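The complex appears here without one of its protein chains, the remainder shown in place.
Letters A, B and C mark the chains in the order given here, with residues in each chain numbered from 1 onward.
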């Protein structure tokens, strides 16, 4: 199954909105850190339902922004969720960005970067499209230290990149991005039931669930184009 | 009263350790975001008790680092709190850093920057001492949006800079630093008594205390040397 | 697709400018049309207001 087909089926079954809701718990904290000024142009890499661009429009009055996704159903839905003329959606591939050099102020990406099959090439593309001083906010829930997430790979046919914190930092620097910040943002909102309710349908133990959400949550790496 | 005398008297009365304890609530979160690699050289601007350098040595195995402070009593105490040979303390002034150009990997400063009488000159000095790609993590509790802190100025004879978030961003950029992040970090640890215990000795209302600690906390601005 | 987007978009293959040919518009934007690379001549479709700027070999034909 191709990336497009896989995510088309997610979008068709409403998973785009489900992700929006779940990812928002930590995404909002990462988004709040972005040094976005009014009029800035944002690229959302693997935009899904497009919520990040909608949020940045509301909070920062951002300029013409692009939500890019490989899945036609994802961008189709994303487009239907807003009629803001300053948010455009398009189908495109991480490795071949259809975006002019130095034209983007900040790039956001949540739960999408690890689908890159050639991550350094993607980072180099991002560096190309970013203006000097622009940032790449890269947020992932699937990473080496968060061991409870490792099994996600079994549920999807696309190969997922399982880097640890230092591999993210090194790859950013290899691609010529300065690493300005790295952090894990706990998900404090997901409801964790009391111990006696475990095992649940999804979780063997309360400890495992705490490790996934409260201990690790989302890994944020911030790169800056020099 | 000069800056030195003011802070000498703080250090003599144990306020250095008191600040360490209180500032740690939010400082630890900001420190955890720094992209510090083993061997990195850190400058702590207005080091007080020197806790930040001690923490970074422990967590990141940092290299030879400098705690700078104008107050001889502060650095005297700070030196007594550690015998780590890779942490050096010295007396110096923010505006005239006795530090070679491009020699520092990252600069940390907590609750000190707003004492700068010529903040742009200080930022330019920081840019000079930072290597390209190095960061300045600037944390302050006293800033425009956190209105409950404004009265601090009445208790100290040194003029304090009361910038808002955007003034911090603009000043960093004026000095040639890229702004990679800005965030407010709530203090979730300070104990806020139930409503019926207000007014307390320090606080008129519970709302005021919540606004100061949980709503605003510490303003972090991260600059990157290009 | 907003016409202003043309300023930011480029060919995913060689990064050259794109030329717009709109076949259907409403008050705000282009609904159907083609974006053609001014250098390599590759054509990218706009359908339902959404440009498909995947490299041609990744483009899956829309089901009939």
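One rule holds for everything that comes next: a residue touches a chain if its C-beta (ideal position, glycine included) is under 8 Å from a C-beta of that chain, and two chains touch if they have at least 3 such contacts.
None of the values given here were measured: they were computed from a predicted structure.
Partners of the chain left out, restricted to shown chains and counted across the full complex, are B.
Checked against the full complex, the one of B:103, B:153 or B:167 touching the unshown chain is B:103. Across the entire complex, the residue among B:18, B:39 or B:72 in touch with the chain not shown is B:72. Across B:90, B:120 or B:158, the residue that sits in touch with the chain not pictured is B:90.
Those residues of chain B that touch the chain absent from the view are 2, 4-5, 41, 64, 66, 70, 72, 75-76, 79, 85-86, 88-93, 96-101, 103-104.
Everything that follows uses one rule, which is that only the chains that are shown with their structure count from here on.
Chain centres here are Cα means. That of chain A falls 31 Å from that of chain B. As a whole-number value, the distance joining the C-alpha centres of chain A and chain C reads 25 Å.
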